[in-house]
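Every protein chain but one is kept in place in this view of the complex.
Moving on to chain A:
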Amino acid sequence: MVKKCLFTLLLLTTLFALVACAPDRPEEGKSENKDSGETNEKPDELTIWANDEEKHLEAVKSFAAKYEEKEGIKVNVVAKSMLDQLQELSLAGPEGKGPDLFLQPHDQIGNIVAQGLAEPLSLTEEEKSGYSKAAIDAVTYEYDGETNVYGAPAVIETYGIYYNTDIVKEAPKTIEDLQAILENYTDQSKDQYGFLMKPNDIYFAYPFFKNYGGYIFGGEPGEYDVTDIGLANEGAVKGGELFQSFFGKGKIPTSTTVDVVDGLFTEGKVGAVINGPWSIATYKEALGDKLKTAPFPDINGKPSSTFVGVKTWMVSYYSEHKDWAKDLALFITNEENLQEYFETAGELPPNTKALESIDDPIYEAFAEQIKSGVPMPSTPQMSQVWEPANNALQFIAEGEDVKPVLEEAVEQIKTKIEASGGTGQ
């Protein structure tokens, strides 16, 4: 037995040491210029991965058909959940089974670029001009000292106020209005609340900090300085104190969850909530004409800087027809198609003209809010921010001292970024 083991071991090590020499690869492997190998010849077909949501697919398929008519290139639309796309792309891409175009939220860009899964688009000024500035900001990203646009924006979204006209007669203009609604109408014993929000979510609570001068990462959108975290500066503390004043006895309970917010609001027991356009259908069904929307109330005398999210079409690194893939992405997101997309799928277009032409009163508020929004940071280090920041908000809502809690959160974000290996760039 021992002999046999030894023998196998010996065999393995010799194989490992002697046989495992570098394979013969084409010498140009190192210097190979990806573009030179490609021609701009028209491909027979392109593959795109669309989200597996029904309305969305319907719209994308219609664009694909139009593109085929226009250019004579067959477009295969594959339904693939947006959440699974990245992982599958990194597996299927090298095998040549990946798509030419895929759809991702812009805050994944840092992640995608770090793995090198997407190709920069190099849009001309003219090609950029159709999209709103917030959308282009969101898909711009700096890697290794080079700033590039990494996608063609397809959807833009942010959050605002939904209110029930039975309870709130007039939309709250400022955060003080909202506070008054909260204090006047809340009666915990009857499960009645003037205003409800989940405490531990920096996504929704960001304007409280941003409007007083707090920020997550320093630098410009897309060119973030991840060593500069502004969540515990003077402004952030002020914002945190304002945030704290919304929670506690007779106000918003600290254990509020999304289910509680949605449940009570659709029962008609809550005056106002914060949410994005993705909840329109649910709320509308429950409240009907009583439902109205408004931009996020002003904080510190300024329009609130809510987080803007952009879903964007990206060209795969593994695509063999990158120029045509880019052409298709621009086609899908032109003004006419984005307008059609809004009508079919009910998601806001990042095209300036298409956005302005919306006259549905429910959507208008969001279109308005987008103007003062800031893109969610797209660096991969952002994934280390959510948990500590959300936890800090929970502690603040529970009444702990704002300053030490925020300082601790920043400290924790820094160590987490370090532990994840993210300080390198």
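Rule of thumb we're sticking to: a contact is a pair of C-beta atoms (placed from the backbone, for glycine too) under 8 Å apart; a residue touches a chain by one contact, two chains touch by 3 or more; residues count from 1.
Basically, contacts and distances are computed from a predicted model.
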*Which of "Maltose/maltodextrin transport system permease protein", "ChsH2 C-terminal OB-fold domain-containing protein", "CidA/LrgA family protein" or "Phosphoribosylformylglycinamidine synthase subunit PurQ" is the UniProt protein name of the chain not shown?*
"Maltose/maltodextrin transport system permease protein"
_Candidate in contact with the missing chain, chosen from A:S81, A:T147 or A:T257_ = A:T257
*Tell me where the left-out chain touches chain A, residue by residue.*
4, 7-8, 11-12, 15-16, 19-23, 25, 29-30, 32, 90, 93-94, 111, 113-117, 188, 200, 253-257, 259-260, 317, 380, 383-384, 386-388, 390-391, 394-395, 398, 405, 408, 412, 415-416, 418-422, 424-425
